[in-house]
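All protein chains but one are shown in place.
Chain IDs A and B follow the sequence of writing; residue 1 opens each chain.
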Amino acid sequence: MIAVVTIVIARQRNLFAVVILFGIYSFLMATVLVALDAVDVAMTEAAVGAGISTILFLSALHLGKGIEMKPLHKPFLPLVVALATGAVLAYGTLGLPAFSDPEAPIHQHVAKRYIEDGARETGVPNIVTAVLASYRGYDTLGEVTVVFTAGIGVIALLRRLRSREKGRKP
Amino acid sequence: MNVAVHLSYWITILIAISGLYILIARGNLVKKLVGLAIFQTSVYLLYIAPGKLIGGTAPIVADKFAVYSNPLPHVLILTAIVVGVATLALGLALVVRIKEAYGSIEEDEILEQDQSALGPPPEKKK
Partner (left out) sequence: MKDYLVLRVIAKLMIAFMVVFALYVQFHGDFGPGGGFQAGVITAAAIVFYAIIFGLPAARKVVPDRLAETMVAAGVLLYAGVGFAGLVLGGNYLDYFVLGADPVDGQHRGIFWIELGVLISVAGVMLKTFYMFAGRDDGGGK
């Protein structure tokens, strides 16, 4: 189903439809993530992808035209590039561990310690929050700074017109 | 060789190349951003799928469960999702400014306006 939605997004030329389809895609992705036991991530993806992203896209589209132009040249080369990249990646995945393999390296080392000691050391049953806020709290500080920088960037980019409307800048 | 074992990776690659294709093949700036967002979600899948253990449960400690799926990728991807939406907000702000400066959000029209503003390219000196 996700593949169908993606292909329709590629071919659809009405931009509002593309934004709504992207919201549908985000919800499908959130469902897949729940099936993969990633409940925190699914909630964030649903809230961010289907909520805020749709709002931002619609607000940006509100300020312009809603229809995409017809492409001038046939997209042969990009198609070849995309397929070649996919083929190389698929060849690379043959060496990766099998799906849901308990002996895979990803489950050894640090993850074991977090699962076993996390709830006891921090007193928080949700291991993801414990790791995010306590064991790797420094990284979360960096992430909040990134969000802050994006906010500053948006303010800096879009501020001029408002003061021009008030007649202060020519 | 068992094909089904790697199926999750191939689905991820499928979504990634469709996102990549939308990003490079379409000229409309907003659609490019949608393609970029799709590519980002495929990367989330790439990290979370290997963390799942069949028979495990979400990584919230409770007495009834013994096997948990790996929480480490969840942490990384949570950060990645938020950074992705921050990037999207900045990208859309740029698109709004471009629309005001050039009057269009189609890549071809913008390139035309740039090239006609710069004049014909200077003669190459041999």
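To be clear about the criterion, contacts are C-beta pairs under 8 Å (C-beta built on N, C-alpha and C of every residue); 3 or more make two chains touch, one makes a residue touch a chain.
Remember, it's a predicted structure, so these values are computed and weren't measured experimentally.
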Practice task
Pick out which of B:25, B:48, B:76 or B:89 touches the chain that's been left out of the picture.
Solution key: B:89
Problem - Absent-chain contact - pick from A:43, A:81 or A:96 - result: A:43
Exercise for the section: Over the whole complex, note the residues of subunit A touching the chain we left out. Expected result: 39-40, 42-44, 47-48, 51-52, 55-56, 59-66, 121-126, 128-130, 132-134, 137-138, 140-141, 144-145, 147-148, 150-152, 154-155, 158-159, 161-162, 165
Problem - Interface residues of subunit B (partner: the chain not displayed) - result: 58, 60, 78, 81-82, 86, 89, 92-93, 96, 99-100
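Definition applied: only the chains that are shown with their structure count from here on.
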Problem - Cα-centroid distance, subunit A relative to subunit B, in whole angstrom - result: 7
Problem - Residue ranges of subunit A touching subunit B (in the complex, touch as defined) - result: 2-3, 6-7, 9-10, 15, 18-19, 22, 25-26, 29, 32-33, 36-41, 44-45, 48-49, 52-53, 56-57, 59-61, 63-65, 68-69, 71-72, 75, 78-79, 81-83, 85-86, 89-90, 93-94, 96-100, 102, 104, 106-107, 110-111, 114-115, 118-119, 125-128, 131-132, 136, 139-140, 143, 146-147, 149-151, 153-154, 157-158, 161
Fill in the blank from the handout: Within the complex, subunit A is touched by subunit B residues 1-2, 5-11, 13-22, 24-28, 30-31, 33-35, 37-38, 41, 44-45, 48-54, 56-62, 68-75, 77-79, 81-90, 92-97, 99-100, 104-106, 108-109
